[in-house]
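Comments concern the structure below.
Yeah, one chain of the complex is gone here, protein chain that is, but the others are all in their spots.
Labels run A and B following the written order; every chain starts at residue 1.
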Amino acid sequence: MSTTFEAATSRRISIEPVTRLEGHGRIEIFLNDEGKVDRAVFQVPELRGFEKFVQGRPAEDMPQITSRICGVCPTAHHMASTKALDDLYRVTPPPAARKIRELIYHTFFVEDHALHFYFLGGPDFVMGPSALPGERNVIGVIGKVGIDTAQRVIAVRRTLRDLMAAVAGKAIHPVFGVPGGVAKPLTREQAVDFRRAAGEAVDFARFTLDLFDKVVLANQAYLDLIHSDMYAHRTYYMGMVNEQNRVSFYDGTLRVVSPSGAQWARFETRAYRDYIVEHAEPWSFMKFCHLKSIGWRGLVEGEDSGVYSVGPLARLNAAEGMATPLAHELYLRFFGVLRGKPVHYTLANHWARLIEMLYAAERMRQLAEEDEITDPHVRELPQSPGDEGIGVVEAPRGTLFHHYAADDRGRITKANLLVATQNNAARMALSVEKAARALIDGSTVQEGVLNMIEMALRAYDPCLGCATHSLPGSMPLMVRLCSRAGSVVASLRRDSDGRIVRE
Amino acid sequence: MKPKVAFYWCASCGGCEECILDLAEDLLPVLDAVEIVFWPVALDFKEHDIQPVDICFLNGAVRTSEQKRMAELLRANAKVLVAFGACAQLGGIPGLANLSTARDILETAEEATGSDGDHGLPLPELFDTVLPIDRVVDVDYYVPGCPPTPKIIGQALTALLKTEVPSRHSVLAPEQALCEECPRRATRPETLALDRFRRVADTIIDENMCILAQGIPCLGPATRAGCEGRCIAGNMPCTGCFGPAPRVRDFGAKALSAMASILAPTGDDEITDALRDLPDPAGTFYRYSLPASFLTRKATP
Partner (left out) sequence: MPEPFEPKIVAFFCNWCTYLGADLAGTSRLKYAPNARVVRVMCSGRVDPQFVLDAFAKGADGVLLGGCHPGDCHYQEGNYKALRRFKLLQQFLGQMGIEPERIRLEWISAAEADRVRTVINEMVETLKRLGPRKAPVETQFAEAS
């Protein structure tokens, strides 16, 4: 069965069973002559054309258009986009507007991280590594943590999302970001509501961290898994920090640390192209980001390779602490338990995520208590657009860049959207390769391989799930073994309905 | 016997799945009333193919061969197929890709990656044209919105579970334009005659007055009600995500007509000036609905 592929830019591709799997993550594993894994690559065949179809659109439409890249983290795109507009229009939002944006953004972080822990990435952990696939989903989690907890998750998320909608218009696809500020001021009543909700959020975050302690950290099998070499990679780490080098989500400076933990770079977001470059491999649409001055050495780790990662673990590694007291305490404990800094264990992302959730809740409370946040002046009007605007935030999954060029009527001429997945692409591919090497010998592929690979991938980027239109438990995955010459030796596929198919 | 329900998707951002979770506590009575047999996002799968269901909620637009195949498979297996959300009903924001071709999109991506297009790995066919579900299979009902609101979803489910179902092909949302339920309805002027349009980029919008009356294109007059004006409550104009008001076939055309009608100028040059701050009619009027429009897509060269 041949799989002919004609360049997608020209004619039709002949549709083979294998190519019908749109929405599947695709893993291609290349064997060498001895039947060992030579190379393994992970590919997400997703292409929606945002960077093309935003051309010609008025710049101020971008926060609402780009939020449609993802319905789970629309607020991240909305915020990066709004900041890019501030830059494009050369305007600085008044203090109250900045605080409102931060307040919404940290509220979003709390509920998004909660969603992921309890419903997306968490089931892996909460259910235990040897749980059956049928149990590794939200129903299984509810069974394990109890219906009361599940209801509490639902209630907390509802409170937070209702509050976000009251300020931002909608929780899914917010509308409040405008160049130079936000669409409307925060009322005193809303500030009071946020204060109360923030208190609940702090409690809830602490509760979740307790749960993590009991269910995961007290489970030796889990600790072994977290520490296992198969899921460890010594790469560089990048995250946004404030002036004191504490983790920052909304605004700050980008900091990169080396695999040994030394600061490698600290730069203004606008200068990102001097430090990060995108590399194309001929076998993938996905750009592989790497550190520019170190260069691309292929999919390898270590000080000499420009591979880096972003996301909760990377942010904790790249910073020197958390900016709020409760979270900072746990930050110190995190590195203590995991024996040093930086932590290279990919699965530690789940724990780092919860520490960030607590920080976001504490920060929410701080912001909601500031008098200035209810000031009615929430907009500086722009004069005229410049040529270019760059907006960078930390999305829950990692650093997010929106970079626009516009014409003299403020219409977008070019857009570059660098999402977290791209920053992590190389390290994700490393994870795949490492797992494949450890688990595959010869021309057979075990079903357990899929689960192990999936766990590593999920720790990085649940939004990959958005790209592949699925959520954990049964991420559609295809694993193909190819001989050195490129022909397919064996193939294993798990469809989104859980069926395993060998070809 | 509880009705069997399935949820699935085509080209979707995931917001329409997420909004079901936003039903929150209201979700539980729904879960009681039906048997959900297929919901990849939240529940585990049975290890067999898609089974016949009573109602299938399908969100997302059709853009690849695989999505077309899924839509056809689900249609064949569902007594009632509901196009859920703006992408399913109208094509959605990804429908703006219909202003280019698959080649343009791939080339833009390639330009960014520096790759030369020869990838050596198979990919699904990317169609030139994004389509709403009903251009591919017959659709029984529509639930509008980007995403639909919890209230609209709840009402739709209730309506579909009744013995007397709504008339086929209807949109499960109020039969009126958004202006009727807008929170600023009281400030809606009797007549409107604007000197010119203004842009959100350089205008501060008054929180207490009809947004259209302030010169900002607000598509409320042409858009179906049902969302209760959540964007207006956010002090931003309606962009039309609930799709056309009743008896309108092409949303963008009607929205364009409505906006043109409320301008004051009568001379050619004055009209040009008045339209200056509406620099992108396609994006403004057809943000969600280009694939469902009469023209569907830009002419291919």
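As a convention for this text, contacts are C-beta pairs under 8 Å (C-beta built on N, C-alpha and C of every residue); 3 or more make two chains touch, one makes a residue touch a chain.
All values reported here derive from a predicted model rather than from experimental measurement.
From the options B:Leu74, B:Ile211, B:Ala225 or B:Met259, the residue with contact to the chain not on display is B:Met259. Touching the missing chain, out of B:Leu131, B:Ala177 or B:Ala201, is residue B:Leu131. Summarising the interface, chain B meets the missing chain with residues 62, 65, 68, 99, 102, 125, 127-129, 131, 136, 248-250, 252-254, 256-257, 259-261, 263, 265-268, 271-272, 274-275, 278, 280-282, 285, 293-301.
The rule is simple: only the chains that are shown with their structure count from here on.
Note on chain placement: the centre of chain A and the centre of chain B lie 26 Å apart, centres being C-alpha means. Across the interface of their complex, chain A is touched by residues 9, 11-19, 21-22, 24-25, 40-50, 63-67, 69, 92-94, 96-97, 99-100, 102-110, 112-126, 146-147, 199-205, 207, 230-231, 233-236, 239, 279-280, 282-284, 287 of chain B. Listed in rising order, the residues of chain A touching chain B in the complex are 3, 5, 7-10, 12-13, 15-16, 18-23, 26, 28, 43, 45, 47-49, 51-54, 56-61, 64-65, 68-72, 74, 85, 89, 115, 119, 133-135, 137-139, 151, 154-155, 157-158, 161, 165-176, 178-179, 183-184, 278-287, 379, 381-382, 385, 409-411, 416, 466, 469-471, 473-474, 486, 496-499.
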